[in-house]
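Here's the structure we're looking at; comments come further down.
For this view, one protein chain was removed and the others were kept in their places.
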Amino acid sequence: MGRSDLFVQVVAQGLAMGAVYALIALGYVMIFKAVGVFNFAQGDFMMAGCFLGLWLVSTGTIPLFAALVLAVLLSAALGVIVEIVAFHPLLESPSRSYLMCTIAVGIIFREVAKMRFGADPLRFPNYLGHGVIKVGGAGLSVQYIWITTVAAVVVVLLLWFFKRTKVGKAMRAVSEDREVARLMGIDTDFNMRLTYAISSALGAMAGVLIAPVFFAFSEMGRSFGLRAFSSFVLGGTDSIVGAVIGGLLIGLMENLAGVYISTQYKDVVSFVVLIAVLVWRPTGLFGERGEQRAG
Amino acid sequence: MLKLENVYAGYGERLVLEGINLEVGDSEIVCLIGANGAGKTTTLKTIMGLVRPQKGQVNFNGDMLATQPVNRIVQAGISMAPEGRRVFGKMTVLENLEMGAYLRKDPIGQDIEEVYRLFPVLKERAKQPARVLSGGEQQMLAIGRALMAKPKLLLLDEPSMGLAPLMVEKIFEIIRRIWKTGTAILLVEQNAAMALEVSQRGYVMETGKIAMEGSAAELRRNPNVRKAFLGRAGERR
Partner (left out) sequence: MMRKLVGIALCGLMVSTLFLSACSSAPKEVKIGLVVPLSGGSAGPGINLQRGVMLAAEDMNAKGGIKGMQVKVLSEDDESNPVKTVNAVKKLIYEDKAVVVIGSNASSCTLAAMDVAAKAKVPLITPSSSSDEITRQGNKYIFRVTASNSTQANALVDYAVQQLGLKKMAIVYASDDYGTNAKEAVVARLATHGLTPLAVEAFQPKDKDLSSQLTKVKATGAEGLFFLAMYDPCALAAKTLQQMGYMPQIMGLGALTNVRLVELAGDAAMGIINTQMYVPEGKTEADKAFIEKYKAKYNTLPDYYVALAYDSMMVAAKAIERAGSLDPQKIRDELAKTKDHPGLGGNLTFDETGDVQRSVKIVKVVGVNPPKYEVVWPK
């Protein structure tokens, strides 16, 4: 494998991982826009979706793809239930209570997963095959191409949803001014539930996309969720495009740093870049909330 | 059309409205004036269902609104342009208008055109995010957005706040035009002189109670009103 092949390989892997971070980060964005709080359970929604998929597949009664789609839908429902039971009562409380609640929900998710599935990683069915497309000396896995494609389609659909549909626009309105949105006749409770449904489904999608390579384990929400969180902050916390670019950048940076600098420093490099960007632009690459506050 | 009977309301433990009685007749402009913190905004929010009355009734054409959700109240035919305009800054002017029509199932193209006729500047800026509009333009958008619900009764909370005198004139001119199309208006204002000029009747609020009521002309003549609200504005005339 030549130098340029190596570069292609690293960039392709970085983009695929970045696409996964972006999907999870979009969930962070949605909740932050709706409630102005970091949802620290977002990574664990991803883990929950993954285990739901595993459980549905293991029942053996449902075709594989149907099981995965069902897992994403069930995760959406789970998001709604958690919103109603845990988060909704805190909507008018100080945001630190809400934040603590998201942390607590994450812990509960992880412990339940540990009790039900154990602490060790579990094999996830390899439904995307493991074909490899040779590009020069580099090998691009079909699975990574799928991950990137699905993430791209989801992002485009999401952008379309927020830009073009009535419900999507209403969600934007609620995220800007919940009280005035109510004055428009928008059912803000329903909206909040829909927000959780979508963000949880996004996490679940990321989960079932990467589990065939990285397995399903109860702590997966933490290791992938942390990178996604960096992506979300880098992108500016309230921008869909920002989360996507942030995810791709973190994915690229950690892979480039791992190969061209040192594997010991791959995480350090992403965090240094993140901090540097925040010093230079406190609102992140695409954030606007900070400007508004100042204004 | 609208009748508040002995309404008590507030925020949590804090009681703000202490027995409000107020009426708006069909195709009437009524203004509500009062000092800062008297409870004017709270009165409007109570009508809209954003604040729940603890006691008393809000009767709208026979509908008892006090226990209904906001969207039912909007559907019944009341909409509001809130204090401080509060347009959706990141959404375009057109999207703001669409949000105003959120509950409507019928086509809204014609009503958008009508709002554009009322506020031509909004048409020019249709594709721009609302936050780039000037204060006056944002006020026009807030009113336009409220009109998109096709209300029978329009609640306006301090539409002239923070605007240049020329713009204030313009806004009041528009309020008059809206009223002429047959929409009843309940107008909350700091600018009592202008408010009493466009209105037919008025109420004066003092710390959660209606202190005075009467025709606009009566109130304009009332020495207490003159002293409290028409001070400088009155001298200017």
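Residue numbering begins at 1 within each chain, and the chains themselves are lettered A and B in the order written.
Definition applied: a residue touches a chain if its C-beta (ideal position, glycine included) is under 8 Å from a C-beta of that chain, and two chains touch if they have at least 3 such contacts.
Predicted, not measured: the structure shown is a model, and the values here were computed from it.
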{"item": "Partners of the unshown chain among those that are drawn", "value": "A"}
{"item": "Chain not shown: contacting residue from A:D44, A:E83, A:E176 or A:E254", "value": "A:E254"}
{"item": "Identified contact with the non-displayed chain, of A:Q13, A:Q42 or A:T195", "value": "A:Q13"}
{"item": "Chain A residues touching the omitted chain (full complex)", "value": "1, 6, 9-10, 13, 17, 119-123, 126, 130, 132, 134, 139, 141, 143-144, 212-215, 220, 223-224, 254-255, 257-259, 263-264, 266"}
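As a working rule, only the chains that are shown with their structure count from here on.
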{"item": "Chain A-chain B separation of Cα centroids, rounded to whole Å", "value": "42"}
{"item": "Residues on chain A engaged by chain B in the complex (per definition of touch)", "value": "166, 169-170, 172-173, 176-177, 179-187, 288, 292"}
{"item": "Chain B residues within the chain A interface of the complex", "value": "48, 50, 70-71, 74-75, 79-80, 82, 86, 88-91, 95, 98-100, 102-103, 131, 145, 149"}
